[in-house]
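Note that one protein chain is taken out, while the other chains of the complex remain in position.
Per-chain residue numbering starts at 1, and chain names A, B and C are given in the order in which the chains are listed.
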Amino acid sequence: MTNILEVNNLVTSFQTEAGRVRAVDGVSFSVKKGKTLGIVGESGCGKSVSSLSIMRLLPKPSGVVESGEILLQDNDILQLETKDLYKIRGRKISMIFQEPMTALNPVHSVGKQISEIFKIHFPKMNSGEVLNKSVEMLRKVGIPDPEKRFSEYPHQLSGGMRQRIMIAMALSTEPEILIADEPTTALDVTIQAQILKLMQDLQKETGMSIIFITHDLGVIAEVCDDVVVMYAGKIIEKAPVIELFKNPKHPYTIGLLNSIPRLENKRKTKLNCIDGAVPGLLDIPKGCRFQNRCEYKISECEKKHPDEIEVRPEHYASCIFPEGLK
Amino acid sequence: MIKLNPLTIKKIRRFKSIKRGYYSLILLTIMILVSIFAELFINSRALIVKYEGNYYFPTYSNMISGKTFGLGENYDYETSYRDLATKFDTENSDNWLLMPIIPFNPYEVDLKNDSYAPFPPSLKDKHFLGTDTQGRDIIARVVYGFRIAIFFSLFLLFVTYIVGITIGCLMGYTGKLFDLFFQRIIEIWSNVPFLYIVIIVASIMTPNFILLVLIVSFFGWTNMTWIMRTITYKEKEREYVLAAKSLGASNLRIIFKHIIPNTIAIIVTFAPFSISSGIVTLTSLDYLGFGLPHPTPSWGELLNQSWENLDAWWISTTVVTAMIITLTTVTFVGEAVREALDPKLHTIYE
Amino acid sequence: MKLQTKYLLLTIILLTSFLISACDNADKNDDKSIKKPELEELSDDKVIKGTLPKGLKWLTNEIDPVFASEDAKKGGVFRASLRSFPQTFRSVGPDSNGGFRSYLDVNKMSLIEMHPNTENIIPGLATHWAYGKDKRTMFFKLNKKARWSDGVPVTAKDFLYTIKFHRSKHIVAPWYNNYYTKEIDKVVIYDDYTLSVSCTKPKPDLAYIVALGPTPSHFYKKLTKDFVKKYNWNIVPNTGPYQIHKFKKGKNVIFKRKKNWWAKDLKYNRNRFNVDTVVLTVIRDMNLEWEHFKKAKLDTFRMPYPKFWHSKSKTKVFNNGYTHKIWFFVDKRINPQGLYLNSDKEIFKDINVRQAFAHSMNVEKVISQLLRNDYFRLNHAYEGFGKYSNNTIRARKFDISKVKTYMEKSGWKRGKGGIWIKGKIRFSVPVTYSSDVLTERLVVLKEEAKKAGLELLLRKYDNSAAFKKILEKKHTVASMIWSTKFRPTFWSLYHSANAHKTQTNNVTNTDDPLLDKMIMTYRNSIDTNERMGLSVKIQQRLHDLCYYVPTMKVPYVRQGFWRWWRLPKEYGTKSSDDLFDPMGVGLAWFDKDIYDQTKSAMKSGKILKATTIVNEKYKTY
Partner (left out) sequence: MSDLLEVKNLKKYFPIKGGILKKKIGNIYAVDDISLSVKAGESVGLVGESGCGKTTLGRTIARLYEATSGSITFNNRNITKLKYNDLKSTKREIQVIFQDPYESLNSRHTIGSILEEPFQIHKIGNKKERVSEVKSLLKKVGLPEDAYNRYPHEFSGGQRQRIGIARAIALKPKMIICDEPVSALDVSIQSQVLNLLLELQEEMKLAYLFIAHDLAVVKHISDRVAVMYLGKIVEFTDADSIYENPMHPYTKSLISAIPIPDPSVKREKTILEGDVPSPSNPPKGCRFNTRCPEVFDKCRKVEPDLINISKSETNHLVACHLVNK
């Protein structure tokens, strides 16, 4: 299976008052054509920054990609001229965000914002076509009465509707990759189910690849083909989804999976949990980044962050005991 | 020492790191201090007089008449220390005195028989930046004028903030009819052409300092009130306020312990700009002749004089420079405060 | 703030346009309102078609010297400025008392006029006049050539109408209503061109009281309630040399000379009123006016202030001789400028304190060091009235030791700050004033007074606010100036009848029985010599009581002018206000040759002779 996107050794840093911090530190992963890659991790682990780096949407001048390459069909996005970048961004790679209210411009009607996309990327299209296409896109993402909704404003729509609009906008250029950054976190479970279903249907239809960023392991399990687990700026484990859930290797992944309350669990029992808190980017420990919270920690862990080891086919983990656990 | 919230310390540190604003604050502080103790630098009274073995310190004392220093039997009025200095020089005795750098007070008319004010800058006459049309020293007028303007602004700030915070807080917190009532009042109030009203009032009653502060704040309280109302409105819905409420805290406790401390950052941000607008207000009122009564030293009056005497370049140059320096420093401080309290990195996207 | 300014302007504009349209409506409704019956018919009982008494001695005056120049030529445009646009063109009723009024008044002739130098009566609308035996009536023969500006002849009826007009309630002018009832008794018509005017009682200087001007009855027809609105912007026919030609509200008023003015060949009018067109433009600020003058957009510029005369005029147009300066002394009644002490205030009840106050005023220093000795110390309130003036009085001079004597006499002591105190009272008094020009003088007085132990607190008010405060007697010291009349008047300013109450002119609240007696005698006397004697005595008494501290006077006219304006050899008259005023005395004329010469010199940059004329013919100091 071909990889459509490859990220190699990406390092992205931010300027803060306390100096530069690496939000993403040597991350490598790849996205397969027509498949969904899930990036999972807790707040501050660098999952969103990775996606912004791919889009080259880092806030300048504070955010900078220090090194690494991002290959989109063998083109390094990081090396592109700005004008070439515009041909890729929104055209070949689109993105949707967590909070659709802030991602939409409140002063323009929904229709206008969709038409805008067509006008930017398909300048030759006449306005009749643009209108038809836009309405068609709205219908495609399951918006009832798209002609009517066309002239409405973002605040007149519900959260789910707004996220559908965002998806419509992202997909109107038929991109090859869709980056979805926590697209359902702000939504209710019933709506989340709708949106996830919609995304899966659209993927089937268009054959696009999706990078799905979330903190919710349940969502990962439902929609992803491959999973990358991030912790404090590093990838600590990556594997196909069934493999990962069945044979988690890294203590963090294991802890995470065990700490989720499940419906079928016995009530009021003590939940397994990972002690301590996620380290801030300013106080990342030397050596293994997870060592402070790891119950299997040995002195070796303090020396350096362990290398990625292929513990099983297509299953990689960055731990000193990839085999020894469980 | 008061223990400062580390966030506050951080803000102060951030403020210090904004050099332009930090140095402006230092400059402004020096300016204010100098103006407070202006009598030591710019005054017609001597700092120290030694006469017949006795020491006198006239600067902050009661008037010492010329009789005391043997200037004549009928010399019942304030000694002219400059004349006294000349007398001591010619007498060749032990008596001596020390004059401030600029030996004039801002009210003193230093006129001559052979030429006419305004006099250009002169080292010999010790009018380093010349005099105005009545022969009063420009530096003295500018410095004492600054003192009045800055204190006017501070008082104004104090009064408008007290009123603004009280009413604004109540509006935001209680809401309902009180809020509705004051909202409409403020809308009407802020459409009153304030300067004209002040002019009308001032033209029929020659305001003094306090009165002028009150008149101006009478029309100036709405801004702060509006801001406070909005902040309070926002703050009172925040969960920490609900948390205090759920603990059983009283409304007063919530306002004073929770809401007001959390609005201080915003209030502080507005303060420097209020000060500069206070200075501008006083100056424009004085310029138009509706400010503090003559002969109070005032920038507005000097500006007016400089417009009437454009050939006397030293008047306009001095007062305009003084205004520019003051207003820019205040503005720089304001900018830096705003920056320190609400740092927003200037960001662009590719 | 800027925004608010805009709003205010907008409001004003809207308001004004509203008012203007309201006026228009009023005009349109003209016809209807005239048809309505008059609210109040003026009674005709004072109109007596009488028979002329026998033995009248008809007088005229053709022997006094003329004061215009034979060389004068007609023509040219004279441009002058107005500080603000008049609120109305009416000369009676609300808002009519503005600065523009004088331009209307100089174009209204009276029955008789006064020679500016000899102060003798000269013919006006009347060619001859005679005194009645009752000492309150004068008889006049009208000049049959006299015409209104619309060509209608001026007849005796128009003078009768003057009384009727000024007694009407519709003109909303209580002062005139009162004056034309209490002072003027009646007009009697003998034929179209003969009439008499009577006062209500015998009067000194009767001629100047009964010298009425006519009012165009054919123009006003019947007065109605809407008079004030209706005649706001009407150009009323007049009898003088100029008439309003056109105007642009808020901008300018243009007067044109009447080419066939009926009086142009009268002896004293010949060679006067030479300018064809007078353009009055609104310029709101003296500094702007100065700039306009330097660009020849104005023809003259008055420079009483030393700043302009001495330093500001050191500029190209003067140095190159394109404009000249003239300093022309006059000998006329001096308006009493000075400090009026309110004796109803506790502190000034004591005459010693009043005298001490007078001796604390270093007016001499102000004159010599601030005003460059261009001004003169005023000695008392009635200078320039000829034999009516007491010229022996000298103003009290700045004298710290005298202040000390007076203050100590009343038991005051110098306090810690050097200011006199007595019990809880400090010798600290607010000075009420309204003119910006006074500020710098008062500042110097204040600093000097401090040495004498007196603290002055300067309180500047807006003009009307100051006036109101003073008339309500709420001031302690008022720095102000009164206008003068033909003869000294004492009653309104110093009689006890006007003291201790508001809205009277006795702002010092002078209340002295001896003075009252003298004033009443003076007031009732018609014996000129007795009046002169009393006037002198009253002035002495006033000086002794010391309610008023005279400050300074400006007994001259100082002007800059473009050199193509020419004046007679004498330059002006004894009482000139403005040497170049084209409509008042009207002696100046436009010299086309010099104009062309100057203009070409200005173009080529040629330097002409800088000229400053100083004329001291009428200098009395």
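Criterion: a contact is a pair of C-beta atoms (placed from the backbone, for glycine too) under 8 Å apart; a residue touches a chain by one contact, two chains touch by 3 or more.
Keep in mind it's a predicted model, so treat the numbers as computed, not measured.
Considering the intact complex, the chain excluded from display touches A, B.
One of A:Arg91, A:His108, A:Arg139 or A:His215 touches the chain omitted from the figure, and that residue is A:His215.
Of the options A:Val21, A:Leu57, A:Leu85 or A:Val278, the residue whose C-beta touches the omitted chain is A:Val278. Think of the hidden chain as still there; on subunit A it touches residues 42-43, 158, 160-161, 188-194, 196-197, 215-222, 224, 241-242, 245-246, 255-257, 259-265, 267-268, 270-275, 277-278, 280, 293. By the touch rule set out above, subunit B reaches the unshown chain at residues 5-7, 180, 184, 238-240, 242-250, 253, 257-258, 261-262.
In this text, only the chains that are shown with their structure count from here on.
With centres taken as mean C-alpha coordinates, the chain found closest to the middle of all protein C-alpha atoms is B. Chain geometry summary: the mean Cα position of subunit B and that of subunit C are 45 Å apart.
Averaging Cα coordinates per chain places subunit A and subunit C 90 Å apart.
Subunit B has its Cα centroid 56 Å from the Cα centroid of subunit A.
Considering their complex, residues 15, 17, 56-62, 82, 85 of subunit A touch subunit B. Contact residues of subunit C toward subunit B in the complex are 1, 4-5, 7-8, 287, 306-307, 310-312, 365, 368-370, 372, 400-401, 404, 414, 416-418, 436, 439-440, 442-444, 446-447, 450-453, 457-462, 465. Residues 62-63, 65, 74, 76-78, 107-109, 111-113, 116-117, 133-136, 191, 193-196, 203-206, 284, 289, 293-295, 307-309, 311 of subunit B touch subunit C in their complex.
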